[in-house]
Each structure stands twice: as C-alpha cells, then as structure tokens.
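Here the structure comes first, spelled out in structure tokens, and everything after it is commentary.
For this view, one protein chain was removed and the others were kept in their places.
Read from first to last, the chains carry the letters A and B; within each, the first residue is number 1.
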C-alpha cells in the first residue's frame, strides 16, 4: 500500500490526482490487475470524471451543493454534515483496471480527490490489486 | 482485462449487462476473487439493481433526472453536464465477488450500464481480480 498526501485549496474542490496515482502505480510494479484509490477521510471522497474542460468539475461541485445544501436541518453540530453526506454519495474510493502497468482509464477520464470540507491537508491510499489471468 | 462494446438506445437508459459480464468472467477463468466492471466514459456509469421488474430501472432514471435536471445553470457548454454529475453519483464501476467461477450476485441483482448521454456506442472493461484464500 502506498500512502500519499495532498493539500486542498477550498471548502469544495475536485483535485486532479491522476498523475499521483499513476506514479504510485509505477512504484508498485503491478502489471495486470487494478489500483484501489482510497480516501481515509469522512468529509471527502474519490471520483472519476472528465479531464479536459475544468468547468465539469465545478459543475459537479455546484450540483452536489444544490442536492445537499450546507444549511439542511442537520443534527450533527460541526457544520460539515453536508460534507459527510456528499462523501457517501460520491464514494470513498475508485478502483481502476490496470493493464501493462498502466491505468486503463478512458480518453477523457481523470481521477479526482473530492474535497467537501477543506481546505485541509489530506491523505490518500493506493493499493495495487493482483489480476487473474487464464 | 476483457474489453466489450455495447450500443445504448436512448439518452438515459439502464442496459442489463449481467450476461455480458458473466461471459467475460468465464473467458477469464477466474475461480475465486472479484470481477471489476469498469466504464471508461465520463457521461455513463455502472450500477447494480433489481433484475426483475423493469420499472425499477425507469424509476432510477427518473429520480436521477429530478436530482440533476439537464437545465441547471451549468458552466460546461456541451449540454451534457447533468450526465457528468449523474456518472459521479452512480459511479464508474462495480466490483462483484466471484466464487466457483460465478458472479456472487444476490437473487434479485443485475448489473446495469447506466447511460446518461446516449444513444452511443460504448465500451466496457471487465478485469478479474484474484482472491486470497487461507
């Protein structure tokens, strides 16, 4: 398992971690299988989406904000309940197929750390998983 | 890794890919572990839900449409921002346990390709992951 760290720059922001994950994958030496990219926090998650137009990331953040506004009548009193809910909607990890030692992402896909309660110093785990061949 | 293709028939539709994935699994020869079913696109995803009553699939599409209407004030100007958001909500992959060379799905579960910006020709990746036995 490879442990990485990153700094997020806003309360809600999607940070492109594709290059970080690719580098960890090379370190791992995995040829065929998958890379589990796991967020060990409860007010952030990991998602895959478009790597070209940065407005897509902002649209995702905006739409999630409309779905789970920060001022819903929450019982948890730390002021970040919306972030917990968003983390469960987006999910705490992605699993990406690996072939020939490379992430088998689609042409337009990037991997994003989805920060919902930043800015903060965050950790990220990358666990290579062994494939199975005939 | 096994690469499959499929044609979707509407802008938003859940396509049953359970048999496709099962066939890929047999080809892989995996006995125990999991099948990673991965969508390499950013306006579609993969989900697991009921395989019996087809109205469930339509209800899921309808509810997602209400959550993320196509006419939100999006910044991305291709007219498919709602599809990007729905892809991140549903997720780009599912991982299904495999035992005795078969998908360990529940009785009522099927695997669905969740198209949010069709109709299109789409790809789908199935990566067998090795289990670990005592």
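FYI, a residue touches a chain if its C-beta (ideal position, glycine included) is under 8 Å from a C-beta of that chain, and two chains touch if they have at least 3 such contacts.
All of these numbers come straight from a predicted model, not from anything done at the bench.
The residue from A:21, A:85 or A:114 that touches the chain not shown here is A:85.
Remark: the omitted chain is touched by one listed residue; of B:10, B:26 or B:104 this is B:104. When the full complex is taken into account, the listed residue touching the unshown chain is A:30, out of A:14, A:30, A:60 or A:114.
Contact between chain A and the unshown chain involves residues 1, 27-30, 33, 36, 38-42, 67-68, 72-78, 81-82, 84-85, 87-89, 91-93, 95, 123, 125, 127-130.
For chain B, the residues in touch with the chain missing from this view are 32-34, 47-50, 53, 55-56, 58-60, 62-64, 66-67, 89-91, 94-99, 104-109, 129-134.
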